[in-house]
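Here the structure is laid out as structure tokens; the discussion comes afterwards.
Yeah, one chain of the complex is gone here, protein chain that is, but the others are all in their spots.
By letter and in written order, the chains are A and B; residue numbering begins at 1 in each of them.
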Amino acid sequence: MGAHPHASVPQTGSASFGGLPAEPGIGEEIFALAAEIYPICRSITGDGVRETLAHLARHIGLTVHEVPTGTRVFDWTIPREWVIRDAYIKNAAGERVLDFRVSNLHVLNYSAPVCARLPLAELKQHIFTLPDQPDLVPYRTSYYAERWGFCMAHNRLADLPDGLYEIVIDAGFRDGSLTYGEYLHRGETDEEFLLSAHICHPSLANDNCSGLALLAHLAKRLAGLRTRYSYRFLFAPGTIGAIAWLARNEHLVPRIRHGLVVSCVGDAGGPTYKKSRRGDAAIDRIMTHVLRHASPAPNILDFFPYGYDERQYCSPGFDLPVGLFQRSQFATFPEYHTSADNLDFIRPEHLAASYRMLATALDIVESDALLRNTMPRCEPQLGRRGLYAAIGGDSAGPQASMALLWVLNLADGRHSLLDIAERANLPFLIVREAAQRLQEKGLLVPVDACAAGEARPL
Amino acid sequence: MGAHPHASVPQTGSASFGGLPAEPGIGEEIFALAAEIYPICRSITGDGVRETLAHLARHIGLTVHEVPTGTRVFDWTIPREWVIRDAYIKNAAGERVLDFRVSNLHVLNYSAPVCARLPLAELKQHIFTLPDQPDLVPYRTSYYAERWGFCMAHNRLADLPDGLYEIVIDAGFRDGSLTYGEYLHRGETDEEFLLSAHICHPSLANDNCSGLALLAHLAKRLAGLRTRYSYRFLFAPGTIGAIAWLARNEHLVPRIRHGLVVSCVGDAGGPTYKKSRRGDAAIDRIMTHVLRHASPAPNILDFFPYGYDERQYCSPGFDLPVGLFQRSQFATFPEYHTSADNLDFIRPEHLAASYRMLATALDIVESDALLRNTMPRCEPQLGRRGLYAAIGGDSAGPQASMALLWVLNLADGRHSLLDIAERANLPFLIVREAAQRLQEKGLLVPVDACAAGEARPL
Partner (left out) sequence: MGAHPHASVPQTGSASFGGLPAEPGIGEEIFALAAEIYPICRSITGDGVRETLAHLARHIGLTVHEVPTGTRVFDWTIPREWVIRDAYIKNAAGERVLDFRVSNLHVLNYSAPVCARLPLAELKQHIFTLPDQPDLVPYRTSYYAERWGFCMAHNRLADLPDGLYEIVIDAGFRDGSLTYGEYLHRGETDEEFLLSAHICHPSLANDNCSGLALLAHLAKRLAGLRTRYSYRFLFAPGTIGAIAWLARNEHLVPRIRHGLVVSCVGDAGGPTYKKSRRGDAAIDRIMTHVLRHASPAPNILDFFPYGYDERQYCSPGFDLPVGLFQRSQFATFPEYHTSADNLDFIRPEHLAASYRMLATALDIVESDALLRNTMPRCEPQLGRRGLYAAIGGDSAGPQASMALLWVLNLADGRHSLLDIAERANLPFLIVREAAQRLQEKGLLVPVDACAAGEARPL
């Protein structure tokens, strides 16, 4: 029972968290928000992050934090803010052959300023291309080594004639702060579920916009619900943002019972779940279960210390139960970190499916429980209680029927609903529904109610 | 060492249980008994069960129990007895187009009585057929909802012309009792091995007759043997019979160390073993071992809460170490619950093979033991003791030779013979024979004898 089901049954009553059913249009809403924030030029610091958070704040009551430049956060120091106004390369005719205003990917992210006239050969040393994907613009950064550079399609570079080019990167660095957004949905306990998305990539749709938009909408829908857990949403720049949050919130870390880093959730691939460092945390079991029942061939990966901010959450000094949820696995799809990771690459239906998987995970976290069969010796007579009849008319008949038998058989106070779902190889929600039916008939009680002699609804 | 070998070596002496070798003709004897009881119209209550038990009682000293109608057994109530005298459908010419006297499958088992004249269209609503197996008659029951009905071949129904039909089910219900048979072979201890077969199906050869006949003959052969365990044989109607036995014998339940439900053991398929709910009970290891060495591709299944009376024995309040032994797995062969499950479907050679598998399981249960190599430092010199020579002349040479080495290597007082057989991937009987040879040469002693300084034969 690695899933740590509730020691006591949730005190949620009939107004409790009843799941987050996928509403019609949820995929479109998420997509619309992703499209809204897509054009913004984000980096690890600066106004791009603030502007993005302002968009998210239209949906949820976001708290925006500013961590001053120079602040020590563990082994790191908050860098200066990057300011970018314009960037271009002009040919001899004065035409912009590369223009930041067309795509913010064209400038090396966090590039130093430059203003010069250079021969092509020399300029090329500062231009990143993808020779194997010659029509795409790469996304490149240089956060911790000061240099300047451009990114462009290999074919466009190849087309440039020799000669002198005027180059301008009208950018700068200033003391300021690192910005991140935080939203806390308070549940009945202060045990927390952390949901974290990075907010430092410029116009990349799947790789940052999709996760930001999905989490914002998940938070929005949670807002109206009573939950057992508190849900903390974090929208922070990759690496340095997560490190800053951890450094400033060490007192909150012990509260984190479950966590997910969410990114690249809008494409058609996957789904992918990369386990936490622990490998057997409840969230690892839960996400494995959810993905196995959502997809015929999910990609379930053991932890490895490379990726998104699970690197920080799973560093050995924290070792938090935080996994990574994606559709296509990062760095394995050809659009990754290129101009092809645009709004055509993500689809409302994939965003909706990702939303449903997360919502199911929350369902499990909220409602997993230990139960006890009140008639444990031999099977109770189900027919007499209308439980066979009820099943007969169900479209989910055979599964529902088997779920009833499984719950009765394993509800011995030592198996949680998730344990039962796993052993029965049935979706958690089917098993929970069976448990609810049995509880209504008095055949099942939560373990603590068992002791107290009173049954509460699931 | 999940198999719980004897803490002390069996006190069986030289007159001990030496196995149940398949006697020539055992398959034919079992088949003959199955054929004898095949025509009887059994149901969950009534004279069909009593008549069947009378046949079994010619072989073993059976105790017949009657549990009165209306008795509460856990969540269930013993139903009335079903009496069936005749049933038919007559056409306009007064000819029986369906006749219970031809096959007792033609009437819905436990059907309410009826006597009417109905047009075909209305009659059809009470006739069960198998459109996908149009020449077979299905076996159907309605124990806990009162209704009447017939079963017939789909093609025969299709041949019936429209018109009025005279229909009669000359049946009834009466207060009486539920009947089951029990036979206890007393061993040296009152630890029990439960062997259970259902006795509630009418003319279905594999699905009830085969199991009843096999267990009766197993019990008959055990009768002459000294055993360590006591063996309880139960011939009871499915579900309600097992529930009744459990309800009336809760004081015996703690004695049950091993158990098997036995059904469908006469066809050419399988063998199949479905594990107990525990999954790691000794019987689970033993049957897995037996089937793996009896068949190239045995069907070893984890427990699931659907099937025969293992459902009751493995309900969470009992959680007994009881598995299910079959040839073809129930509900997976086309003859299942149809008129094709007749005496042509079962064969003496398959019954004999099933008998041998059970007999080997009993062998293991009786003779598994912890042993200790008396010369544990380096290998003893086998050649000097004639153990290599003896092997050379054996047809089972290489296996017997490896068995000697395995037993010497693993007989450290912590590995039982079954542990050794599993690790060596050798049949238990070969390993036991090797252990006997080594014990004769003084190279091996049972662990308790080790302490006491005296060796007893295996």
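Just so it is clear, contacts are C-beta pairs under 8 Å (C-beta built on N, C-alpha and C of every residue); 3 or more make two chains touch, one makes a residue touch a chain.
None of these values were measured; they are calculated from a predicted model.
Only one of the listed residues, B:A93, B:A121, B:A297 or B:C378, touches the absent chain: B:C378.
Considering A:Q312, A:T360 or A:S416, the position touching the chain not shown turns out to be A:Q312 (whole complex).
Per the touch definition above, the residue from A:R80, A:K220, A:R257 or A:R277 contacting the chain not shown is A:R277. Touching the omitted chain from subunit A are residues 73-76, 144-145, 239, 242-243, 246-247, 250, 277, 304-306, 311-312, 314-319. Touching residues on subunit B toward the chain that is not drawn are 373, 375-381, 383-384, 402, 405-406, 408-412, 424.
One rule holds for everything that comes next: only the chains that are shown with their structure count from here on.
Separation between the centroids of subunit A and subunit B, computed from CA atoms only, is 53 Å.
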